[in-house]
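Of the protein chains in this complex, all but one are displayed in their positions.
Per-chain numbering from 1; labels A and B assigned in written order.
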Amino acid sequence: MTKGVSNTFKKRNVNLTETIAKIFFLVCSLVSALTLFIIIYFIFTNGVPAMFQVGFLDFITGRTWAPEHNYAPQFGMLPMLYASLISTFFAFIIGSRIGKWCAIYLAFFCPKKIYKPLKTMIELLGGIPSVIYGFFGVAVIVPFLRNNFPGFGNSLLAVIIILSMMVLPTVINLSEAALRSVPKHFFEGALALGSTKTEAIFEIVTPAARAGINGAFVLGIGRAVGETMAVIMVAGNVSQMPGSISEFFSTSIFFAPVRTMTTGIALEMSYASGLHRDTLFGIGVILFTIIIILNISLTILNRNETNYAKES
Amino acid sequence: MPNFTIKNANLYYSDFQALKDINLNINDKNITTFIGPSGCGKSSFLRCLNRMNDLVDGARVTGKFLLGNDETDIYKISDVSELRKRVGMVFQKPNPFPMTIYDNITYGAKMHGIKDKKKLDDIVEKSLRDVAIWEEVKDRLKKSALGLSGGQQQRLCIARTIAIEPEVLLMDEPTSALDPISTIKIEDLVGNLKKDYTIVMVTHNMQQASRLGGHTAFFLNGEIIEYSKTSLLFSNPKEKQTEDYITGRFG
Partner (left out) sequence: MNNRKLKNTLSYIKIYFGIGISVTILFSILILVLINGIQNLSFEFVFSLDAPRGFSLMPMLATTTVIVVLTLLISVPLGISSAIYLNEYASSKSKLVKIVRSSIETLSGIPSIIYGLFGFLFYVIVLGWSWSIRAGIFTVAIMILPIIIRATEEALKAVPMSYRMGSYALGAGKFYTIRKVVLPAAINGILASIILSIGRLIGETAALLLTAGTLLDMPVNLQSSAATLSVFMYTITIEQGDMNRAYATAIVLMALVLSLNLLANFIAKRLKRD
């Protein structure tokens, strides 16, 4: 008996089309992935040298953005970084809460009859282009702020309101999916121990869905920090920030116009040249880095969490 | 007269050995059933016979699998398509493609190069007659196969397989997802088909194995414990483990 005629199990495919097809699909997926590296390469090779030419610290912490000054142009992007971060922070605080509550309603309290239209509406809210949100800001929010509060209406507060609205659909849809994927016995177990429906949901189910909800939040933050058009239309676009700690903690900062990183890029790119243009790529590098940090932090945040949404 | 001779077959999934030194002669134009508790390797072995294990990452087979009078070693065939044309397979759950009944039957024939419309029509009619649902479906050949009942779907899948005229028909618990009436119909059908095909069937159901007759192999922990005429295996098992299993002491 000849024992062990080894037959390794890789397909010995004589069919040429099969092989060509496989290679074709592989190349396509490599090309798709490659685009990311091309984008990173071009933005970083232009942005990073400019950052160091200005001086990295001066670039990040400088408070004056005066790129067109003839003798001593200044490239301090701190006001834009400040505006991006603070508007995103408040939009996140507002949008994530409201979004989470809304998701809880959709997942557990919504009567069957109105669920479908309601869900469709929320999905539509996510499909509205950002220029329309911006337009809504110009038509409604800015005039309202101008008439009722100090300032001209184009302000940090307007940006925060618009961004809170814009992150809602992302947060709602993803959080709802996360809540729904939590195994039913969590909920039933809590009820069996005497919890009320709201206690079971707020104290047992929602924490169990944390991984998915965190994902929703991070995506929402990403959307807010990267938003350009809606912000450009309501922000006032002045590159400035509070001068002192006490000013920072006063309400006046909300009524002052701001310029975020994204709007800085969009507004100046069309006419900038030389070092000025390259510093705009430098802002792009910072923005890119923030997005990458967000993604990494989500991975770290969810390291010890069970993501039911992914498992199912 | 054996149609399929297996010598010293071993199957590994990465480090795990799923089958240990299997030797078996499967007889031509007959039915051979595999019985045994879940996880005993009977389905894995069935999948070795048409190299479906090729699709599993890390699966490795050793030994000889000699098919037909020409005694081709199926693991030396470079084009698995050629092998699977000779060794067809029917699955546990009916899995008709989401297309018309007609297209389901002609799928294999077209792939193997038959384009003539008349010929295809003939194949469809003959295969569906062979599985005894021609009368039921002849008016809805152009309708989706997914509209059929479970039992009809399974017969369609058998028809789809015999449409490319295999020598061997592998069946992996073909009735386990069906109701009792459909099960009986499939069993009758298999009884008729064994005149023309070599049938190898995995079953969970010992009554089914004894109803179908032919030969039976009892698998346990990746080994064949006993292999003999079905009537003999059930009435007079030689091994203690076989007896324990068929009398319901485990499994």
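As a convention for this text, a residue touches a chain if its C-beta (ideal position, glycine included) is under 8 Å from a C-beta of that chain, and two chains touch if they have at least 3 such contacts.
Owing to the predicted nature of the structure, the values given are computational and were not obtained by experimental measurement.
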Missing-chain contact, candidates A:V48, A:L125 or A:V238, resolves to A:L125
Among the options B:G88, B:G222 or B:P237, the absent chain makes contact with B:G88
Contacting the left-out chain: of A:S29, A:S244 or A:N304, that is A:S29
Interface residues of chain A toward the undisplayed chain are 13, 15, 17-18, 21-22, 24-26, 28-39, 42-43, 46, 97-106, 109-110, 118, 120-125, 127-136, 138-140, 165, 168, 172, 196, 198-199, 201-202, 219, 222-223, 225-229, 232-233, 262, 265-266, 269-270, 280-281, 284, 287-288, 291-292, 294-295
For chain B, residues touching the missing partner are 50, 52, 55, 57, 80-85, 88-89, 91, 93, 95-99, 107-108, 111-112, 157, 160-161, 164
